[in-house]
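Structure record follows, encoded as structure tokens.
With one protein chain withheld, the remaining protein chains of the complex are depicted in position.
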Amino acid sequence: MDFEFTKQQQDVYDAVGALGKDKFAKRAREYDVRAETPLENMKDFFDAGLMGMTISEDMGGMGSGAMGTDPLLYLLAVEQTARYCLSTSHCIHIHCHGAHLVDQVGTPEQRERILGGVMSRGDMLNATASEPGRTARGLYSLVTEAARVDGGYVVNGKKNYTTLGDAVAYNILFAGIKGVPMPDGHIGLLFPKGVKGLTIEEGSWNPMGMRASYSPTLLLDNCMIGDENVLGTPGFMPRDRWQARFHLSFAAQYLGGAQGVFDYLAEYIPKRGTAGDSYAQLRMGEIRIGIESARWLIYRAAALWQRKEIAEAEMFSMLAKHRAIENAVIVMDKAAQIAGSSAFMADSPLALKFRDLRIQTLHENIDKSAATLGKYHLGQSYDVTARL
Amino acid sequence: MDFEFTKQQQDVYDAVGALGKDKFAKRAREYDVRAETPLENMKDFFDAGLMGMTISEDMGGMGSGAMGTDPLLYLLAVEQTARYCLSTSHCIHIHCHGAHLVDQVGTPEQRERILGGVMSRGDMLNATASEPGRTARGLYSLVTEAARVDGGYVVNGKKNYTTLGDAVAYNILFAGIKGVPMPDGHIGLLFPKGVKGLTIEEGSWNPMGMRASYSPTLLLDNCMIGDENVLGTPGFMPRDRWQARFHLSFAAQYLGGAQGVFDYLAEYIPKRGTAGDSYAQLRMGEIRIGIESARWLIYRAAALWQRKEIAEAEMFSMLAKHRAIENAVIVMDKAAQIAGSSAFMADSPLALKFRDLRIQTLHENIDKSAATLGKYHLGQSYDVTARL
Amino acid sequence: MDFQFTPKQREIYELVGALAKEKFAPRAAKYDVLATSPVENLQDFRDNGLLKLTISEDLGGMGSGAMGRDPVLYLLAIEQTARVDMSTAQCLHIHSHGSHLIDHVGTQEQREHFLLKVVEDGALCNATGSEPGRTSRGQYNLTTSAERVDGGYVINGLKNYATLGDVADFNIMFAGVVHKAPSMGHLMIVVPKGTPGLSLVPDSWNPMGMRGAASPSFKLENVFVPDDHVLGEPGVYPRERWQAKFHLGFAAQYLGGAEGIFDILTDYLPKRGTAGDSYAQLRVGEIRIGIDSVRWLIYRAAWLWSRGEIQQAELLSLEAKHRAIDNAVMTMDKAAQVAGSSAFWADSAMARFFRDMRIHTLHENLDKTAATIGKFYLGQEFDTTARL
Partner (left out) sequence: MDFQFTPKQREIYELVGALAKEKFAPRAAKYDVLATSPVENLQDFRDNGLLKLTISEDLGGMGSGAMGRDPVLYLLAIEQTARVDMSTAQCLHIHSHGSHLIDHVGTQEQREHFLLKVVEDGALCNATGSEPGRTSRGQYNLTTSAERVDGGYVINGLKNYATLGDVADFNIMFAGVVHKAPSMGHLMIVVPKGTPGLSLVPDSWNPMGMRGAASPSFKLENVFVPDDHVLGEPGVYPRERWQAKFHLGFAAQYLGGAEGIFDILTDYLPKRGTAGDSYAQLRVGEIRIGIDSVRWLIYRAAWLWSRGEIQQAELLSLEAKHRAIDNAVMTMDKAAQVAGSSAFWADSAMARFFRDMRIHTLHENLDKTAATIGKFYLGQEFDTTARL
């Protein structure tokens, strides 16, 4: 075994850490108030050469992403970003996924056209399957419908939680092909910026936390998408369990977020004069232990992806994500207890971290991820892609 | 509101407390080794006039039991017994239930014959629905079968966990009437001591804990039970949700058991020289808080039974039992941590308390009791009698 | 025992429940934004005679409060208020706290002077011990100083967390008499609104939650307090452990807040379509169990006050408060998990409850509270008034 970063991993870790500390942390409050996409931060990623982290080397990328040669690399960037600004980490997470999807599933023409723009101009991408009411209906029961017409599809429906939806060069959205049952009719489509029929629903983004990961609802009204903008073959997403390939960069966000709270405490508690308190020491230690117990699960899961042990990697990624969420929630509870109420002024960094982490940990119902693992070990049928 | 014991409650509380401390605690180790019914303890209950706690006043009893005039009374006896010997508390619990069943459901002749023996001779009773494999099959899916014949039923099958099974004047056992679907065919039968065809399965009782609540498996081989020994009408048990009337005296056992662990710590920790330790104090306080949070739920649930608010009482009893189990498990974990390994010699009182409480808390799957409450509050169908 | 409300308790419970639902709930978002005292709600309390809850009957009050005849009564009002608006509940708590102090520590002359204004004109009181940095200094080590002069004291210093500070007619404050030990020099004074030298510190109230419980800082510059505005002998507050008499007022707020979250959940989940989900049922049930386990500890502790068993009452009040906080945090964690992120719109009641509860549960250091209980049972020195 070897628990060391490669040179490139260390470089990314340090570079993003520096960006986070010097730039993202300072801008976090402002973007939170405005509930706007942190474009300056995304520009910093581009300037640092990090927009292509999950794009293959042949396109000039760094080859990370679950299916890439170094799955851990971009997770470190996500983790380090989350330490300073969870909203920005979610933005870079979703961009990395959009780019990875096009990289792995796109046609040569799409890769050239779309990823070329990412590499050269810092174009952003995303990927959205979510729709209002999906939790109760089931993951792949989409109401948004793509009707086959000559040369493409006409799409009608509504997608929510479209992070970066206002800023991307292409919104990657998922719909159901009219008349084709799920999961075979599950189709991915690239909606170019400015495409006719796509509008942002007014006032559709105003959450308690994660406000700067602006994720509005998109309305699709007879939106025509040509065949050149169909991503992969219908059903590829459920068939290849793509959803499971994104578990880890959620986990990295929770890890980074918890670490950010820890960083804050390590600085704040001694200043407050309570570093000698038995219980402050106890809870601080428990928090640290929790963070480490999540960290090495994530890194190990990334190693499984790298070795292409896909089934193992999917399961272990889910496991790592579960522990990361569970730990993040515990960290918040214990951290609040020892920080005390004076640390929670409305415009304080800790208040922002708590609002963000509280919301972001709800991306998964951890009871269900635990139960999925239980099903596996009890010989029952299971689905590693299931998400709230 | 008024949180005080009545005079009679206080008397029973004190009397059983004294018995527990002076008698049961001292005998606990010996009965545990032998895995035998604690007959001396049961005799002490009789001598103290406590065998009829759950029998109505008209028969000379004290009118306790869920359907009685003072539901709390016998719970206090169970709780106080559990503080010193959990096995004995389970024995008195099951006897109280058997007696309460006959009292509330029996014919005048049965009450006279059977309860008369309890009051005058200290006869014991029990009540057993359990069968091997029932957890997977469902609560009322009994395999033991009662075939109707002239003048009664011929019973074949196997009942397990029959506490006091070797010692009772009548084993109250439940079976399914041949040819009648459940729950209508669920029938209660009184098996007199020495009845032909009833044998105890050799070696069927050897658990890790609760050993003195000797609960062997009974084999029923063409056992003829006359009509005079049929208890109530078929289906009365599921129909009237009798199972829910026993939640609280399980809860009282968990409360008493946890209190017993607490008692031990309050004496042991100062002797060990660690009473000044910050963390011993923390955990000791947490344990105390947990115990009190269970206690007042149980007492309040008993008050609901007394007011005949049956539906409320059933639900709240389940709630109290859940919290009592949850707390008992937490108490064990925290108590062990501050007691240290030297407190756990094989023949130590603490080791016995832990083995007993560990096993006894498994009478209920607390996830299911919580889910039942959740169903109720979410407007789903629910069953308050469900037990593991 | 008797777990029923008295007619008066029932009346207050229903009255405040109705006010909460019809009046306070619709206004809660507004005061949360404004971060000022909820003057309309306070007017409703005034109009319904609820500002005199903790004033003795001889002055026309309702005789509640820890030292009153019915300690439960005002807790029900606080609990029911907290169910829709934690900030307003804290305002009622602090006013009840202040008026109870004057009622029981003041001279007959002071009682009449101050409390008749409350009873007849609906004047508002508060009580502020807090100062910046007090957690690490110890709760009775005040830096606000009182210098003895002819006919009174001259006060200089800074007090923070002065709830109702923007509207209170009488500010009860604490200062340290110069050159005296905290136990002998802890001075309790009444500083009426508009007293020369008393000024609110601008922008001193902007927390993440509890914003409607406006608690700004006060600056005191050479404030003259005449002898007839001094309450009791110096040191009476710590010596008589008054702080311990207010534990339950906090506990009632945490209980009400958890009920409020539960109310939202049981309304929301069926609408969301997830009421049939096993894990939603489990967590909702667990939350219910937690809430009830808090409720009966609080009522029981209140009852102990009414019997004058002060030490037991103090200890059980601490227990109740600990369990209430523990449960409030657990409720938030589990509720979030089953509600999902869509329930947390920035201006939603759910988001407000989370922000409020997160902050407000930090009024106590949970670990220290538990350790205090532990110290008592381990025969160590303890202080039931200790607060973060």
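Order as written gives the chain letters A, B and C; numbering starts at 1 within each chain.
The rule is short, and it goes like this: contacts are C-beta pairs under 8 Å (C-beta built on N, C-alpha and C of every residue); 3 or more make two chains touch, one makes a residue touch a chain.
Treat the numbers as computed from the prediction; the structure is a model and nothing was measured.
Enquirer: According to the contact rule at the top, which chains on display are touched by the left-out chain?
Expert: Even though it is not drawn, that chain still touches A, B, C.
Enquirer: Specify the residue from the set B:145, B:184, B:201 or B:367 that touches the hidden chain.
Expert: Answer from the full complex: B:367 touches the omitted chain.
Enquirer: Among the options A:33, A:289 or A:311, which residue touches the chain absent from this view?
Expert: In the full complex, the listed residue that touches the missing chain is A:289.
Enquirer: Which residue numbers on chain B touch the omitted chain?
Expert: Interface with the chain not displayed, on the chain B side: 133, 135-137, 206-211, 272-274, 279, 282-283, 329, 333, 336-342, 344-348, 351, 354-355, 358-363, 365-368, 371, 388.
Enquirer: Residue-wise, where is chain C in contact with the chain that is not depicted?
Expert: The list for chain C reads 278-279, 282.
Enquirer: Extract the touching residues of chain A with respect to the undisplayed chain.
Expert: For chain A, the residues touching the absent chain are 1-6, 72, 262, 266, 269-270, 275-276, 278, 280-286, 288-290, 292-294, 296-297, 299-300, 302-304, 316, 319, 322-323, 326, 367, 369-380.
The criterion applied here is as follows: only the chains that are shown with their structure count from here on.
Enquirer: From the C-alpha centre of chain A to that of chain C, how far is it in Å?
Expert: Taking the mean C-alpha position of each chain, the two centres sit 41 Å apart.
Enquirer: Whole-Å distance, chain A centre to chain B centre, using C-alpha means?
Expert: Centres of chain A and chain B (C-alpha means) sit 51 Å apart.
Enquirer: Mind pulling the chain C residues that touch 2 or more other chains?
Expert: 282-283, 367, 371
Enquirer: Show the residues in chain B shared as contacts by 2 or more other chains, in ascending order.
Expert: 278, 282
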